[in-house]
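Before any comments, here is the structure.
All protein chains but one are shown at their positions in the complex.
Chain IDs A, B and C follow the sequence of writing; residue 1 opens each chain.
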């Protein structure tokens, strides 16, 4: 039985509490939140679980094997380090930290401690994204040409992070999972439309060595909720609509190709292919349960998590580069060799 | 009765022929196309209309009062100049010319000749865009925060222009019509995914003095057809979906605002407003008919067309700036004072 | 504080337990289910609530003021009578009983006991149906011409009742709530497409004195889930789509009218009106909470519930008439004066 200590019982924490609580091999041992009201709420809901007034109590608890962190981003680093140094395995809500430097410290601490460090990039654990990865692996889409995502809705404005760190992080995590190459440059443009609040709109573009382009459009001030991604390949193309109740992925046997073989003739024409559309059935398992299963499995077997600390650090690096670009009005930022090599 | 000479009977020309032919005050006098097959096609369809083997014959025809040009972009400049110098009024398919320099020459020639020069920015004449302009004018949306357009589909690849000049031009024309300010910078990133063909994907972002952001996402290699624009204002927001058969515009009484007045307190919170949605009825008049009516009216009255040569030149200037940015991997390009002043 | 005894902890029971548990003026005192596994489940979830092995224990419990019944339909009658005779207020899941005779017995028992008897016609308590009722009351739709509902999906087959009693009951309850007149005849046709299982498809039509027609199409074997109702009035028409996340009701300013006043001339023509569409904002309150609030309010004040036993009996009467029609292959069944008068 793995004893779980949970830090943070605000928006996401209760979901983690539920999923760990329902896992056959886990026990929700202790919950901490800085806010006494949240502690009271947790106490009423989780009878038999200890409520801790400080994070230190969680780290010191010998019954805790792993710590799940669902606190504001600015605190991830300190809490994560504390847990790792106490010899606990650690799961941190996305993004893993507030800077690449902080993320590196976490990765290093995990390595030193010999403990699992995992980031909760939930979308990587959705049946939809796993199916897309499967299609890419099987070569069904051909060479990937572009990823084009719209992730907009009204709210929720965060107070500590802007829309890049809140929403674009999902697409960057998905991209890291389904693309086999790393981006060579990133640009971002942002809009701040509520005075005194963080940027609520961002347009991010990533260029890849192969010529592929990824585009992410996120917005907290949209009249409607959209979660739609187009993924274009040389063989097939797909639409991933996360709001569709049952057909989240539609694969289109469509494309265009050049007709004629003369190098640069005007006679070169474009042919189009329009075939069937196919929506693979997706299991309805909850992503967070898949993630918790994977975390438990990694603790048990010592396997490297699909979204380990290093993956989390890369995403934070991209977010920092995007912010840097945005501060310069969208100036392209090259992504260094050291990042690619990591 | 206004005698119309039509140059170009390929994809768009027959639509112009039909709309001028059905206008009570116009007569389709002569049609020219370089391709004999197209001339034969025109001859069979328009009995009583002369078919000319050269553009010069059209310019020389005293029965021709106005020339409509629906030929490849690269020829707009020369044909437009020829017509204006022959004393004809001129309507040119979008974009007005292949460069800002060419467009300026057309504008100057029209001024010298004292003739109407108009560009066929069709979307400006749609009931939907006219309704949006009306809502903006009435202050119904409040201050405009952003314009965010997705205009993607499979094909048709053009041979002479890339997707910016083919599709993004529509959004730039719409923006010019509904925004009261001019952009101060533009960025564009493009993708070329068919070898030997022009760029088929482009992401364009415009920054405005007020902080408003416009974003245009165009793609010839998309699995599905999308024509959707979000327009966010401080009071209301709207969705314009040009593929909806009857409710093209949906106005949402939604928004967010800052609660609390202390300058930078943590206590600043965001409130959300979610009210009714409203889809105004739009007349079903064909945009091209509206445009032809307007052209005829301008010829009759000497009024300046809503999309005159200068408007066409500004859009071409933006397209050139976008291409310049794309060549540099998305480098922001400042839009000069002289353009703003024009 | 109102003490609640809950009978049945299968599919719907836990929802009732949650809503009563969260109501400030209620206390979930005791839960009973015939199935020991369900009792164990309830015990684990509701600490501090007594678990009873028999319904009799619930009836005898002096701390119980009201009994909520969420058991199979065939048991509603007996359990409801038991509760009323023990002096408890009663809320019964829809349909109120398995026959009109049983329902009458419940109504009579409630009258004798002077206790509240209410049926859980949940849809009557949805913000959407309440808005429709409001629009009808305000005369916004004009005279009602038709109600046309499609309520289909895959599953869940019930073992004890057919699709009429499971799904059509919702539409009959909505109709009872929004129409000001009672139907004069009903027809139903059913299809049984899984051997040995109840009818899974039913087509029900009700005729009203005014000439209005109501149609209900329910199906457990449909490939997609549909919950769409058209409501046609002489002034306006609306579409109620319960699966829409935010615009469940769309009101169309559309209609047709006869032009010309000669009694039966060929010259009589039909004119069409096509105006704006409007989607009123609906509160997002959970229907079951509204229902529980209303039940508590009725207990407190002695007011007659909007869906009292008599309403429940009328709906059961319609279901019996529909089954009678279906047995005769769709023979119209007249709905007697006595029912109309009730």
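Just so we're on the same page, a contact is a pair of C-beta atoms (placed from the backbone, for glycine too) under 8 Å apart; a residue touches a chain by one contact, two chains touch by 3 or more.
Because the structure is a prediction, the values reported are computed rather than measured.
Participant: Just one of C:95, C:232, C:287 or C:312 touches the chain that is missing; which is it?
Facilitator: C:232
Participant: Touching the left-out chain: which of C:76, C:115, C:131 or C:145?
Facilitator: Among C:76, C:115, C:131 or C:145, only C:145 touches the chain that is not shown.
Participant: With respect to the chain omitted from the figure, which of C:87, C:114, C:139 or C:191 is a touching residue?
Facilitator: In the complete complex, the chain left out is touched by residue C:191.
Participant: If the hidden chain were put back, which of C:71, C:219, C:290 or C:307 would touch it?
Facilitator: Going through C:71, C:219, C:290 or C:307 one by one, C:219 is the residue touching the chain not shown.
Participant: For chain B, enumerate the residues touching the unshown chain of the complex.
Facilitator: Touching the chain left out of view, chain B contributes residues 47, 225, 245.
Participant: Even though one chain is hidden, which residues of chain C still touch it in the full complex?
Facilitator: Here the touching residues of chain C are 145-146, 148, 150, 152, 154-157, 159, 185, 187, 189, 191-197, 200-201, 203, 205, 207, 211-213, 215, 217, 219-224, 230, 232, 234, 237-239, 250, 252, 254-258, 263-264, 266, 268, 270, 272, 274, 328-332.
Participant: If the missing chain were put back, which residues of chain A would it touch?
Facilitator: Residues of chain A in touch with the missing chain: 246-247, 253, 274-281.
Convention: only the chains that are shown with their structure count from here on.
Participant: With chain centres defined as C-alpha means, what is the inter-centre distance between chain B and chain C in Å?
Facilitator: 53
Participant: What's the distance between the Cα centroids of chain A and chain B, rounded to whole Å?
Facilitator: 39
Participant: Based only on mean CA positions, could you tell me how far chain A sits from chain C in angstrom?
Facilitator: Spacing between the chain centres: roughly 43 Å.
Participant: Scan chain C for residues touching two or more other chains and write them down.
Facilitator: As it turns out, chain C has no residue touching two or more other chains.
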